[in-house]
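Every protein chain except one is present and positioned as in the full complex.
In order of appearance the chains are A and B, and numbering begins at 1 in each one.
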Amino acid sequence: MTAAIEFRDVSRVYGEVHAVDRVSLTVQAGEFFAMLGPSGSGKTTCLRLIAGFETPDTGSVLLNGREVTDEPPYARDVNTVFQDYALFPHMSVLENVAYGPRVRGQRKDDWRRRAQEMLELVQLGNFGERRPSQLSGGQRQRVSLARALINQPRVLLLDEPLGALDLKLREEMQIELKNLQRRLGITFVFVTHDQGEALSMADRVAVFNRGRIEQLDTPRTLYMRPATAFVARFVGSANVVTGELAQRLSGRADPFAVRAENIRLRAPAAAPDADTVSCIGDVADVQYHGAVSRWQVRLESGEVFAAAVADAGNNGDFRIGARVRLEWLRSDAVPLSSAESP
Amino acid sequence: MRAVSTFLYRRPAVYVLMLLIPPLLWFGTVYLGSLFTLLAQSFYAIDEFTAKVVYQPTLATYEQVVTQPANVDIIMRTLSMAVAVTIACGLIALPIANYMVRYASPRARAFFYVGVMLPMWMSYLVKVYAWRLILAKQGILSWLLDTVGLGAALEALLRLPGVGGPSLSASYLGMFIVFVYMWLPFMILPLAAALEKVPESLLQASADLGARPVQTFRRVTLPLALPGLAAGSVFTFSLTLGDYIIPSVVGAPGYFIGMMVYQQQGTAGNIPLAAAFSVVPIVLIMIYLTLAKRAGAFDAL
Partner (left out) sequence: MRYRRWNEPSLGARLAAYAVLAFMHLPVLVIVLYAFTTADRTYEFPPPGLTFHWFEAAFARSDIWAAMRLSLSVAAVATVLAIVLGSLTALGMARGNFRGKESITVLLVLPIALPGIITGIALLSAIKSAQLDPGFWTIVAGHATFCIVIVYNNVVARLRRLPHSWIEASMDLGADGWQTFRHIVLPQTATALLAGGMLAFALSFDEIIVTLFTAGHERTLPIWFFNELFRPRERPITNVVAVVVMVVTFVPILIAYRLTRRGSA
């Protein structure tokens, strides 16, 4: 089956900096695909390469099996929702939404009608005659969605669309976007630096770091089986164990990761359970987060482990400064391919 | 149409080139071409007898400009006027710029900014003419001085060489006043901009350490405002140096560089001499610019 989007060894270089460094990926039709990473990791540049705002220095970009590397944005069957929404202030909301059909030469009655339909789709049916400056952030976002979708693109690109919204609104929009994608059935490619967002919304996530994809997997796999130290640290909070300590705890010098929530706190004297790995340390800090408490435990060798423990009330035994034993199942230690810190 | 658009999209260099070629072509031929012609002309000389230009490269015209006493006089006269005007503008601009930035309420400050910019946008000739009227015998200034009883003092002043002239409206003093008036906004605005950059906290610290306002001004504000003064002085200096209208309209009999240039190309038809003379202000301004750059003028612009 032809992929909706394909990158073949794509690079984009600015002077000395490899913003995108030989990236290859495929996005399947109908997927909700997320590109996750810290700022400067190359995820936004990849999005712009798909849209056509940038041209790769090497490699090729294919949409639906066809090479589009040199094609300008207006020739691609892709539409973008911008981070700042990019609504045109000198046009009304309706005219904004109708921009695509209008510049493609549709008749006035047609584009007015279709734009009105799209506005109703995003529940802004009565806002057609207003100016973008008169709308709230959430409303502007929906207008820019409508404006992008009216062209019925095969692929919709979203550049950190929820960043400017407050928490409640963000959570609502996450659900709305997911429903919208399911209903329309088109491919969504979504850029974000918020791993929680990526994990909850996407079918597959590509984790970017310094211009390369460290791992491309389903959210569950990324979380449970991070491939590198970077992914382990960036997605969820994991303890990355390397070098001497790794040698001592696992018998091999290869780095591994243990998720904070997989670590249990035990009294130093108590006997360890079967198939577990232990180490001793002093409690450095405790933070109460409602259902879960986050503990920072400093080992003798200096490393600090983070443990996320369900607050069952019995952890008052361990106060700051107390000695404690960290214990985890051997199978919860995930081997990593690279111990480079991000 | 789309094909062209796509072609240009893929080749941003071609797009930029297409946009810039017409204006650059214009500038190249009309402006740069003229400047080179001027420079070239200055290396020719005029034949004394035929009064025609001899197209052979020579430094004779330049020699004429820098050695003949009359010409040197002209240059010195223009230079000293430019320096005097610059100093005066600086001195006058300081109190008003300082007031605008430090003491005026936001509304008053806006009022002052508009008030300072307005004269800049008024017609140059009209302003010169207005001063001609004010300075005229029986004009406002004379009337004012007479009523106050200083009429005799003015007469005495006008008799001083290098300062006075036949009447106030045809004297060096009159010219000086008009120059200062014309270029004052050009000095005030950069100075105000530089003064705004001086953080209030520095002045508060100075006061806190015991300095009175005048001391703070002299030791803290002034040195920090120097780039602004330098920037403003670039304008007052070069504008005075090259002006020929004001010396003609409000001027004493002595010639200024600008007048020489105008006169030589006009009646005398001696374009090489005019060209050579016009190179003098360029050189002087270049020198001044390097000095001003050291004083930080370019940061303040």
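Simple rule for what comes next: a contact is a pair of C-beta atoms (placed from the backbone, for glycine too) under 8 Å apart; a residue touches a chain by one contact, two chains touch by 3 or more.
No experiment lies behind these values; they were computed from the predicted model shown.
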{"item": "Omitted-chain contact residue, chosen from B:43, B:172 or B:262", "value": "B:262"}
{"item": "Option from B:119, B:166, B:199 or B:223 whose C-beta touches the chain left out", "value": "B:119"}
{"item": "Sole residue of B:60, B:84, B:136 or B:220 that reaches the chain not shown, by the stated touch rule", "value": "B:136"}
{"item": "Listed residues A:78, A:124, A:216 or A:279, member touching the removed chain", "value": "A:78"}
{"item": "Touching residues (missing chain, whole complex) on chain B", "value": "1-2, 5-6, 8-9, 12-13, 16, 19-20, 22-24, 26-27, 30-35, 37-38, 41, 92-93, 95-96, 98-100, 102-104, 112, 115-116, 118-119, 121-127, 129-134, 136, 138-140, 143, 181, 184-185, 204, 207, 213, 238-239, 241-245, 249, 258, 261-262, 265, 271, 274-275, 278, 281-282, 285"}
{"item": "Residues from chain A at the interface with the omitted partner, ascending", "value": "51-53, 72-74, 78-80, 82-84, 86, 88, 90, 99-100, 103-104, 147-148, 151"}
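Everything below uses one rule, namely that only the chains that are shown with their structure count from here on.
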{"item": "Inter-centroid spacing, chain B versus chain A (mean Cα positions, whole Å)", "value": "60"}
{"item": "Interface residues, chain A side, partner chain B - complex", "value": "55, 70-72, 74-75"}
{"item": "Chain A-touching residues of chain B, taken from the complex the two chains share", "value": "2, 5-6, 9-10"}
